[in-house]
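All protein chains but one are shown in place.
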């Protein structure tokens, strides 16, 4: 079986493994206070073109999400997010476990708009029972979103502006940030994100690392005492250097971006094959995630050979699945998949 | 100005005040371990025709909600509720502050159905990422609902059955329970509720008491150590007898039900006047809450004399308001209001 | 039986009851936004000689403690308190339930010193693992303490100074504040407390009210959004005016202070009787709480007639009990008790 179900089926990029191997018997201080973490953070600040960013390395995405959100909110405050947001549906209530409500906004494509945020805040502020309602204080977006869509630069600018006007933090979950930044025709850069968000993270787990998310904090209010928050939520890795070493490699000589671009290009090939064969997509996409709709009998055939991620039943005779490429996807596997897709027709 | 905006604008029923006055200098043990609380609990068990019920008296509704929910759930479990549920929109995230997610279900009339509950549980259990999602473990309903509607006996029976089949607790918020039970033609009784729910409360704050909700726990698993939960959430009243005294009076000789019935009858008069004048209701209702739609200019006139609770703008020229009667509503006030409504016409 | 076990065995002072009765059918806005609450708050500001104080009325002490502490701390911060502090031993972990650690300091007399606070903060700041330890951010003291002792003005000044130097909030639990302020020879005033603390409360439950604590917030950072915190912790009373009415009366014409002084004077008489009879005290005291040590056989006799609060076994043949007077204590009851005590001898 060939796995296309997600982007975390393999270990790590060979250069990452080499660096881990090479440094294995070095003696370093623990808890992220070593030279590798320091250098990795410097590289990230360099790539963001900002010297005032705080950078912390956490092991995983749910951990990063709950730690950032809990660090930023007072007890009566909540976080606005798309109803499809990972924090709303796929983290077992991790945000609520820290005491905060996720204020879900309707979304057809995984994104929310500046207008929705402004409306939610206004509705709260002008409500006669405002103190009886959770106060929106942060906006959570994922980019790429959970369904593989991307915020345009203009959308991000608007979200950022409305957040600053209304006094909310803008938090961008970048678990798949590399695949977004490198998508064909995408006009947003890392410095843009650092400029527009109060806090965001650069996902490593899905883009070449064994694990690890680099949390980048631009807003000084969120920087304060952040390491305490990491520790109290059980996220402070004893051998923190493991995170530093991995990001040191990924952020060197453009490796992170190069491997993401390759995965996007492979996904583009699959999208072309789907298009040629006439199988529609659930969401428009240019990143490494493809949500494709197949007739049941086609899927049944394909699933003899490939593992996809089940998404939903679309109608009586059709189902949608997620097909992922990643830094580890083999070119031949993609070629085979494309050939097999084109054996069928969706028209 | 005459207040029709809610059902907690006044103090308490005169008999309650008398009892508080009469007992004022009695010396009793604190924290609800006095004879008044004991007798009030006995009366409630009698009215429910069940000797195995645990009864606890809490000061208010949000406190009752968060304490019951926190008592029943493990950290990864959540509570299913209508998207309009008080716990979802009007308690400043009190449930989330105890670590639990409110799993909101769509609802047009403030109610949720057994089918929705079954579907939500099935969706959770059969999802391949079920451990990444909050586990539904309790169903919260309010009866009457926040918009004044009522669950029929059949609806409650079905909700109860599905909860028992699926292993969920059924929790009924009865902040206005009296106004429901006494509504014209309503076929549900207190023993029905005690039989069908795992836990519920009989609201005093809005039905004749200065404050107080009698939490009635039928399910032995929820009974265990409940007083600890009250204390840790700051709900254990030092002079707990104040709650006992009030419910002792309200539950004696049918006082609670009589005053609720009177308020419902007064609301019926207002509904008749609205009907005669041609002003529509947002929700069908037979309890003490009326959600009426008026043209702006009519409302402007009425609001010179009466205070209503703003609900929402319905369209360009119309707004909805909530009109409440209560145990304290004066008959003459209702007569005046009816006369004033009938000066206008909604047709 | 005559109860001397605590100071919340009765209802409320007759003037409070009169005011509740008189206002019973008034119609007012809910949730503490009525004229009574406004006037009560003004009186408290007047008595504190400070116009910039925020005043909120809560139902009980545990509720006040957890709400204030949760309002002031970020997730990694804790509150320093005596190991005998109410929040550490008698609130079922209410503070921890909001996510915060109580950092207990040794104390022989219920008090903690500025030196202890300074040392704890220094120890934290200079520890190489400081981020692995809870950050002290608030100091909780009760005055009078749980064992009836009082902080001198100098001690409060020092605590206040060290808190300001170190950036900690000073929070004074004044559940029995009246009995402290009125104790013979006590040199601390309400304006002193308002000047030295960031937040404190004036206890009503134990000093003439049915229930209620007036939380007074001097520090603007703690004032922000405090009503949200009250609501989310279930402490916002629908008929908030009940709290306003009671404090309006208590804070008028010195009633609160007068009834507290009377209780202290009655306690002094009991202390004199104990002294004459030769029964020692566990703690020096001048307020309404007396911790007296009796031989078992004496206590056995006294407990046929009086209810005391058991404190601890002191040695093989002796036990300590707490004897409380209050605003409600009858003079004749005290006379009888004194006579009965003097029938025995502790020498």
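Just so it is clear, A, B and C label the chains in written order, and each chain counts residues from 1 on its own.
Quick note on the criterion: a residue touches a chain if its C-beta (ideal position, glycine included) is under 8 Å from a C-beta of that chain, and two chains touch if they have at least 3 such contacts.
Remember, it's a predicted structure, so these values are computed and weren't measured experimentally.
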Chain not shown, its touching partners among those shown: A, B, C
Contact with the hidden chain (one of B:227, B:262 or B:318): B:227
Full-complex contact with the absent chain, from A:232, A:282, A:298 or A:320: A:232
Candidates B:51, B:131, B:316 or B:332 - the one touching the absent chain: B:131
On chain B, residues whose C-beta touches the chain left out of the figure: 31, 70-71, 74-76, 98-99, 131-132, 135, 225, 227-229, 231-232, 236
Footprint left on chain A by the chain that the document does not show: 2-3, 6, 8-12, 14, 17, 20-21, 23-30, 59-63, 65-67, 91-94, 97-98, 205-206, 210-211, 228, 231-239, 242, 328
Touching residues on chain C - with respect to the absent chain: 75-76, 78, 89-93, 96-102, 104, 128-129, 131-135, 310
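In the analysis below, only the chains that are shown with their structure count from here on.
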Relative to chain B, chain with the most remote C-alpha centre: A
Whole-Å gap between the CA centroids of chain A and chain B: 42
Interchain centroid distance [CA atoms averaged], chain A/chain C, Å: 50
Intercentroid distance (Cα basis), chain C paired with chain B, Å: 34
Multi-chain contact residues (two or more partners), chain A: 75-76, 98-99, 131-132
